[in-house]
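With one protein chain removed, the remaining protein chains of the complex are shown where they sit.
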Amino acid sequence: MPYRQNRQMVAMLLAGGQGSRLGVLTNKVAKPAVPFGGKYRIIDFPLSNCVNSGIDTVGVLTQYQPLELNAYIGSGQPWDLDRQNGGVFILPPYVKGKSGEWYKGTANAIFQNINFIDLYEPEYVLILSGDHIYKMNYQLMLKEHIAKQADCTIAVLQVPWEEASRFGVMSVDNDFKIQEFEEKPENPRSNLASMGVYIFSWAKLKEYLQKDELNPESQNDFGKDLIPSMLSKNEKMYAYEFKGYWKDVGTIESLWDANMDLLLANAPIELDDPPWRIYSRNANMPPQYIGTNAILVNASISDGCNIDGTIENSILFPGVKVESGAVVSNSVLFSGAVVKQNAVVEHAILAEDCIINERAHIGQAKRTEAAEGPKKISVVGQDTVVEAAAVVYAGESVEGIITKEVRE
Amino acid sequence: MPYRQNRQMVAMLLAGGQGSRLGVLTNKVAKPAVPFGGKYRIIDFPLSNCVNSGIDTVGVLTQYQPLELNAYIGSGQPWDLDRQNGGVFILPPYVKGKSGEWYKGTANAIFQNINFIDLYEPEYVLILSGDHIYKMNYQLMLKEHIAKQADCTIAVLQVPWEEASRFGVMSVDNDFKIQEFEEKPENPRSNLASMGVYIFSWAKLKEYLQKDELNPESQNDFGKDLIPSMLSKNEKMYAYEFKGYWKDVGTIESLWDANMDLLLANAPIELDDPPWRIYSRNANMPPQYIGTNAILVNASISDGCNIDGTIENSILFPGVKVESGAVVSNSVLFSGAVVKQNAVVEHAILAEDCIINERAHIGQAKRTEAAEGPKKISVVGQDTVVEAAAVVYAGESVEGIITKEVRE
Amino acid sequence: MNALGIIFSYSERENLRELTKRRTLASLPIAGKYRVIDFHLSNFVNDGIYDVSVIAKNNYHSLTDHLGAGKEWDLIRKRGGLRILTPFARHDSEKPGIYRGSIEALAYNMHSIRRSMAEYVVLTGSSILCNVDYKDLIETHIRTNADVTTVFTKQKGALGGIPQGVAIMNFDENNRLTNIGLETEENNTGDVNWGLDIFVVRKSLLESLVADAMSYGRFDFNEDIIKRLISNLTFQGYEYNGYLLEVNTVAGYIQASMSFLDPYVRAKVFQRPIYTKNKDSVPTRYYDGCYVNHSIISDGCRIEGTVENSILSRGVRVAKNAIVKNSVIMQNTEIMRDVTLDHVILDKDVIVREYRSLSGHATYPVIVEKGSIV
Partner (left out) sequence: MNALGIIFSYSERENLRELTKRRTLASLPIAGKYRVIDFHLSNFVNDGIYDVSVIAKNNYHSLTDHLGAGKEWDLIRKRGGLRILTPFARHDSEKPGIYRGSIEALAYNMHSIRRSMAEYVVLTGSSILCNVDYKDLIETHIRTNADVTTVFTKQKGALGGIPQGVAIMNFDENNRLTNIGLETEENNTGDVNWGLDIFVVRKSLLESLVADAMSYGRFDFNEDIIKRLISNLTFQGYEYNGYLLEVNTVAGYIQASMSFLDPYVRAKVFQRPIYTKNKDSVPTRYYDGCYVNHSIISDGCRIEGTVENSILSRGVRVAKNAIVKNSVIMQNTEIMRDVTLDHVILDKDVIVREYRSLSGHATYPVIVEKGSIV
């Protein structure tokens, strides 16, 4: 099409990961489509950050179970990304010439979409992932990148030393120039962890993507291959320190944790923030109804819920039903979950449309376990039916129809 | 999402074909994205037919070079298919569980998207392809399908007997019940050719898709496998005779022919037809300018063209430039093609943004050839530059930079 | 559906006091997050009518604001879609202002109505919420060869009677209208058929009926078309038996609002989606010490106090020790500490300061105007 307007920076969102550490929650959906915070999905955060940062052209790279993610993103309208120029684009792998190739790694996914990026002739490319909960102004990071004439800028934040080995960490000089980068080191020499948010000068990135593709040894991954390779060639790479709230939600525990953070008296991340709104697709449900037997203690409840039980320290997505006598505590209930009379749900994540029947108990501590220590999180998969009086013990993940272990 | 409204019929458009018989025209785009008729692309016809027939939920199955096709379809707004419920959905192959699978055949493509179709719980599924130019009310066909309580209805039209062997042909009884189906038979026993437009009762189709998938012998193709298999099981299959204009544009010659049909004094297909409008994405160009040296004889010219030469019996897409002294005849020029001074273009298709420099000659008859017989069509690929005074002979396809054979 | 839906966004016989001072009836907030017109638009859309014109008369700023281009109702369309017909947008703009009855309103907007490609027109007012099955209504209209089909009911209104000012109708054994009159009694509880102000008519016939009535200076649909032509044309009745809420008066409005606390009403009303403007609200937060009982709460509220038997719109704040009972609280109101409200309607953007107490009665609730600080 003519008159395609160039962009200073295009964002590429890596949304192809399977997210296998989220277990049953990602059996049917890609990780970025996993629900979060009562009415959001993880991908709402990077998408909203983009729009709020003034970035209006976003490619979303998908390959694992994209049906729901694609339907969720749709035209991009909920994020104001339904533009005549730019907007949001779903970029699946495809067949070129005679054969197709799946995305081999994060860098390869970008490599396969060089043509897409080139359409907008950007000077910079922002690489994002769909695994994190945070609010960040990428424009400020770009300013730094430009000011330092960097080839690559990596957003970092300080993590506790004991956790540093879970991340890509980097050693920097006084000017935050990166001296060393280690992917998940056993003995980290720094606690500046990569947030998985990169800005590259496009010409430079393209050059390295093409090199990386030719390297048969490479796993075609940003953290493992491309960034170390750039560093070894002494390219100008800087860290950009981010000081706000940032949470990787790649595991059941961290996902649960991040949800619970929203319920803290001084929540470290505030979603009710008009100038930096997190947008999401509207479920279009009637308002919630709170019944005559409801007891609500520190809860976040969304449209379409019908609550007649006790909700404590929990987050309920749209259309959840909790009947009288049921108790839901320290839990996250995705859309359409039903908790019937006198059932108990504690320290659990219930996925969409699961049904917890009368007197069932989700998250019951095993008698053999010590009472102390953090409780393990139970997960009930999408569409699962837990039969009346059945028990799912703390830390278990279940799917299908659960009849086991009728409670004494 | 809750409240997903069910549909009586969902359309699935098979747009994954490479269209290799279109040669250089499909090097960079999927066949359905090939331009047609001055401002359209092939896919505009089935999409507009759907909307005009009241079908508002369309899955487009892509896997070959979908970048441009996806950008073209976008939110579906040009076809009024940007709906809150339903609308148009791009359905690429994807990774399920541990691995992904490309679409193996037309039936397999539908098989892999059973979940998508099931979301709308349709009673009927309309299968379309993206290879044909026609205007058809699918609703009338559905009425027939319902009236006959058919399991499958195949749209057919009478073709000249000598062409029948190029199609899937069927023998029918007086009630149009299909007795026999042959895919490209050497000695056709009928001249009722399949248009590649099928309506299936969804329950029945799903059953056969699942069976077909389990059959290791199957090529997972509708015409070769699924329809013969249904016929062999005596399912209720009917032909539905269509009597309007229908043209397969799968080859260079037929694509050129169909374009030329629009220029006939009594064009067999009329695009300027408000109640059955063919929609397309707007190129947003200024109006055309016709210069002081222009001679226009039976031409179709679009926005953004700048014409100062002679245009005869030709179709010019938006943004074409023809300089003074140049002659374009019996040709189709895609968007942005440039024909410089005194160049000659005859019996040719020029793809997007190609440049025919001064005094070059596209479609020149070889001196060795007989003057009689239909002229062969020349094709100049996208972004090709034909150098000044170079010659491309009738029937040749060229790409890249063409300097060969300076004219005497 | 081959039909154009026309919604009159105002009511000629409403008495909603301060609630319609700055808005038209159709944009009155109801049931938490909705406006009255959401129900009418959603009914059309749910029955496949995607060509809808809304006739506005005055005070329609909040209405146009709410509807925008019609995105949320899926009414941005190449063909049909949503049109808001405002009197000032008329071609002969020298006569802006007030229509003398529904016929004049139709006549002045006929240039736009004529452009619709639909064959039939479904007309509805705003003040009655119900869910007539328009598909069946239109099919019945066609099947019975009626000239005009009018929807009626035998049900009583929310207050146990028949709303004042509605048309009382008699039908013969084939549901053909034989007689029409105006209800003048207040709260007639007799057993009569009354009209819901919903009509189906072929568009071409509507055009000529309106042109005809206009040429005689006649402006009322019931009086001047139906009553006068009852023996010349076939007016067919179509009985409606579903849910019915009427909001022409404050008492009716509060009754209709409260009826959403009834699970049966909610189930009926929300059987199909009701679309409304999306506000990107956050979920509602309930804090320690709150007590909520038998209430409808919309997204974006923050509740620290007590809410009982009430309807809360989006973005309402109820501070500690505040008590809200039997009340309808509209969007973005702030109810501060130790406030007590009983039988109160708080319009949008109201602030009620600490320790204030307001109390009305079911038959005469206290209304606090939009933007007030109490």
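Structure notes:
For clarity, chains are labelled A, B and C in written order, and residue numbers in each chain start from 1.
Just so we're on the same page, a contact is a pair of C-beta atoms (placed from the backbone, for glycine too) under 8 Å apart; a residue touches a chain by one contact, two chains touch by 3 or more.
Treat the numbers as computed from the prediction; the structure is a model and nothing was measured.
Every shown chain touched by the omitted chain in the complete complex is listed here: A, B, C. The omitted chain makes contact with just one of the residues C:61, C:100, C:114 or C:154: C:61.
Considering C:22, C:176, C:320 or C:337, the position touching the chain not shown turns out to be C:22 (whole complex).
When the whole complex is considered, the residue among B:129, B:300 or B:342 that touches the unshown chain is B:300.
Within subunit B, the residues in touch with the undisplayed chain are 37-39, 77-78, 271-272, 277, 279-280, 282, 284, 286-292, 294, 296-303, 311, 315-316.
One chain is missing from the display, and on subunit A it is touched by residues 2-3, 5, 80, 82-85, 279.
Residues of subunit C that touch the chain left out of the display are 22, 58-61, 64, 68-71, 76, 78, 86-91, 93, 96-97, 280.
In this section, only the chains that are shown with their structure count from here on.
More inter-chain C-beta contacts link the pair A-C than the other of B-C and A-C. Centres computed as Cα averages put subunit A at a distance of 42 Å from subunit C. Separation between the centroids of subunit B and subunit C, computed from CA atoms only, is 48 Å.
Of all residues in subunit A, those touching 2 or more other chains are 77, 284, listed in ascending order. Among all residues of subunit C, those that touch two or more other chains are 71, 273, 275.
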